[in-house]
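Here the complex is missing a single protein chain, while all its other protein chains stay put.
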């Protein structure tokens, strides 16, 4: 190879051309290429249709989450976590709340934990729907995407019923939820459990034994478990390589240890396996939601937060009428609460992998340091090295199967 | 295996070059020096009884008030077999923010270290490609350091008057 990439500045790859006879072509994919589903730039050198080498440039929507977090009280950080992986915001919200609860050592009632499990699993389904639907689009099957997107709207309706927002939910509070799930929310969750399985089954039937889909994905971008672990992969793409690492099982939070579910794993770690693992996870999520609904029925009705008035925002109507509630409200909103100096690492199984929150708290009104361990960021770094030797079209579906979310990637 | 046995193992192998910081929320936290970092990390990774094979995270923290220990680089490792985590901290002087790279042990350390460099200016010696990752290449500051403001100081439309400050 006679050309080497020396320095990449945005949109301006600089190449040293030693040999004018060289047949390699430089191709700039992104940052706004439609096939990348987000703003990533990859400058690749191709020999015909085969990629010889590539360089990823990221940071096109770097929003300085961690810097903002050092300037905001805890409650104001929840909206930031929404915008990390915006396809599954509730998981991020819950992860953040649980981190703070771990710091403050708050005990959460069982019913609240099950409610959280329901919300998180719905979010996981919503996220996997996008990823697998888009993977279908990229391999040439648009209709599957339309079928499952319809169901995703229904998940949004459930979120709307629970918290009033669709996408960036800002759901929950430190210590529980802002309000109880109402009867309509429960009805809708039950309805979702009824209506989604046939759609998912149909979606699977479109792909799983489809010759075109198999030829396009099977054996593409296969990754060994050793490579995956060396690159610190986590989530469905790690499980597709055969490593059964799932934070929900390894370090259970929210009483996940009480639930009966399987951790689907793949064998070869290729795009087809990732698709299958995500599909299987949706079925498992449905199982978990079903169990959580049954468990909630056995818990005392109407419990939707822990009894921690010093940290849990009082109900709005009390703020206007009750002196004590007003004081707590003021203290919490202004961040003037008494919190221990400590550091805590908490991780949840996000839709893309291990979503970690590393919080260093010095007792002030905002975190001293908050670091997000973002699975998309960690997972995506293998993309350029693994693309070498791959066909260009395979690299595109490889990227969609990694399910890199730009907000989570760039922080 | 629990935190105590890990700590005993490390004390035997490294003696004075590691020290215990504590176990906040059950997560064993040890401190070491930049010189013995790679030896410690590879011992943690490769020792048959420890087996911290998975690099969860690398990040840094800035403590401008701790003279001589202004920067702290934090490593989170995970033993997946026994589900045990360990946190390794290295404190650095602001006049010599150099630390050896962990990319020799984990490929995944590459971008984590680049991000840390981008935010704090921690130089990872031996890193194959240490340049900015999230910010623009021509940014001349390390924005996560405490002395730099959150908001863009070049803004003219934002008058302090309107914000009561």
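Labels A and B are assigned to the chains in the order they are written; within every chain, residues are numbered from 1.
By definition in this document, contacts are C-beta pairs under 8 Å (C-beta built on N, C-alpha and C of every residue); 3 or more make two chains touch, one makes a residue touch a chain.
We take it that contacts and distances are computed from a predicted model.
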item	value
Name of the absent chain as recorded in UniProt (options "ABC transporter substrate-binding protein", "NADH-quinone oxidoreductase subunit B", "MaoC family dehydratase" or "Peptide/nickel transport system permease protein")	"NADH-quinone oxidoreductase subunit B"
Touching the absent chain when the full complex is considered, from A:31, A:54, A:136 or A:176	A:31
Per the touch definition above, residue among A:153, A:190 or A:262 touching the missing chain	A:153
Where the missing chain touches subunit A, by residue	10-11, 31-34, 38-39, 59-64, 67-68, 79-80, 82-83, 86-87, 130, 146, 149-150, 152-153, 156, 166-168, 406-407, 410
Footprint left on subunit B by the chain that the document does not show	134-136, 143, 148-153, 155, 157
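Please note the rule applied: only the chains that are shown with their structure count from here on.
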item	value
Centre-of-Cα separation between subunit B and subunit A, whole angstrom	24
Complex interface listing, subunit B residues touching subunit A	24-25, 27, 29, 53-57, 59, 61-62, 74, 76, 80, 83, 85, 87, 106-112, 115, 119, 132-137, 143-144, 150
Subunit A to subunit B touching residues, read off their complex	9-10, 58-59, 62, 64, 66-68, 70-71, 102-103, 227, 229-233, 243, 245, 250-251, 342-345, 347, 354, 356, 358, 360, 368-369, 371, 373, 377-378, 381-382, 385, 410-411
